[in-house]
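Below you will find the structure I want to go over with you.
A single protein chain has been omitted; all remaining protein chains appear in their positions.
== subunit A ==
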């Protein structure tokens, strides 16, 4: 999960302040030294770090914080606010008011423009738009082919003139076709280029002049180091960017670019790429990101994901079954499917508040293979076995193992975990509502966690 390393470092830097009733200037100074290192190791640009630390320090030793009852908490609040500010404050949306709206994608080689173009088109399609993709990368071998395959996958048209035509011409005719065919959005993919390559930058400018895009989005690899700000600054100067898309945030990068680019160019990050699949693109919410970084979780995104993917009636039904102990393997499978639809599990866990600090959760690896195994085992059970697991005796276990291509031990383990889970549910549901649950119950794990 991106930001994880940064998140850990920041939290440990600030943890010393957390419970303090009194915070001295030197406490703040010591904490800020750590914060500085944490940010630098996360590739936040060193100039940005300097400003950030200065701003936080100044506010932290100010009256409002020192005089408060919980100065430690207040410092953390200041850090949270400043982090949010650094990333742009509020979510910034695409301007799609023109018909058609033209979106132009630009960036360095290998940043992920073509993939992002496909993802963004998919995202817009889900919002009932009718995008046309324009294949403007005539330089990288087979780049056009890549966009065509993506277009196929998401079921959207791709405009291309092959790789012998001038990209300016391609963009212009692409937009003209969109007007004719009534597409309401045009996404123009362009070839990756260096910000210091004048000829290539002129080409982008020529495209801009011809098609007058409503949005010019710079695609930036989240793993970029200190150079991110130079790149963003140059592209912004030449192209007057309207926003940034960060890619590859599904890795373990500490994501410094996300924190630097906005404050240097003043261009907001509008989206973040979270994986290779076409639906792995999320609108970027600075305030949510900040609280994820500080280990405060991102419950809002989690709820939104659930809303989009989980059938409410089914969820209610499930909850009732859990309470009344009627939870079966069928329900289990269904629940697993729904959770899986929401996205990679480790990412979901990262959004839960306090997950970062929980023992054993930190190194938790959600193994997709394990998930598939669990699924195979359950699918090899008869109806009766799924509804009444207690009938599963030794010979049935053997049969299930053979049928699912697993071992009897695998089957045993799953059944044991399932019954543990049921017991756990019983405990949860018997807890009175007044008592607050703290995180997950002691050491309880789903069968697909290692």
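Everything below uses one rule, namely that contacts are C-beta pairs under 8 Å (C-beta built on N, C-alpha and C of every residue); 3 or more make two chains touch, one makes a residue touch a chain; residues count from 1.
The working rule: contacts and distances are computed from a predicted model.
Asks: For the chain omitted from this view, which of "Ectoine/hydroxyectoine ABC transporter permease subunit EhuC", "Methylamine utilization protein MauG", "Acyl-CoA dehydrogenase" or "Signal recognition particle receptor FtsY" is its UniProt protein name?
Replies: "Signal recognition particle receptor FtsY"
Asks: Out of A:7, A:101, A:146 or A:263, point to the residue that touches the absent chain in the complete complex.
Replies: With A:7, A:101, A:146 or A:263 as choices, the missing chain is touched by A:146.
Asks: Just name the one of A:43, A:214 or A:385 that touches the chain not displayed here.
Replies: A:43
Asks: Among A:123, A:254 or A:397, which residue is in contact with the omitted chain in the full complex?
Replies: A:254
Asks: Among A:27, A:82, A:221 or A:282, choose the residue that contacts the chain missing from this document, as touch is defined above.
Replies: Looking across A:27, A:82, A:221 or A:282, the contact with the absent chain belongs to A:221.
Asks: So which bits of subunit A touch the chain we can't see?
Replies: With respect to the unshown chain, the touching residues of subunit A are 37, 40-43, 45-46, 108-112, 139-150, 153, 194-196, 221, 223-228, 230-231, 248, 250-254, 256-257, 276, 365, 367-369.
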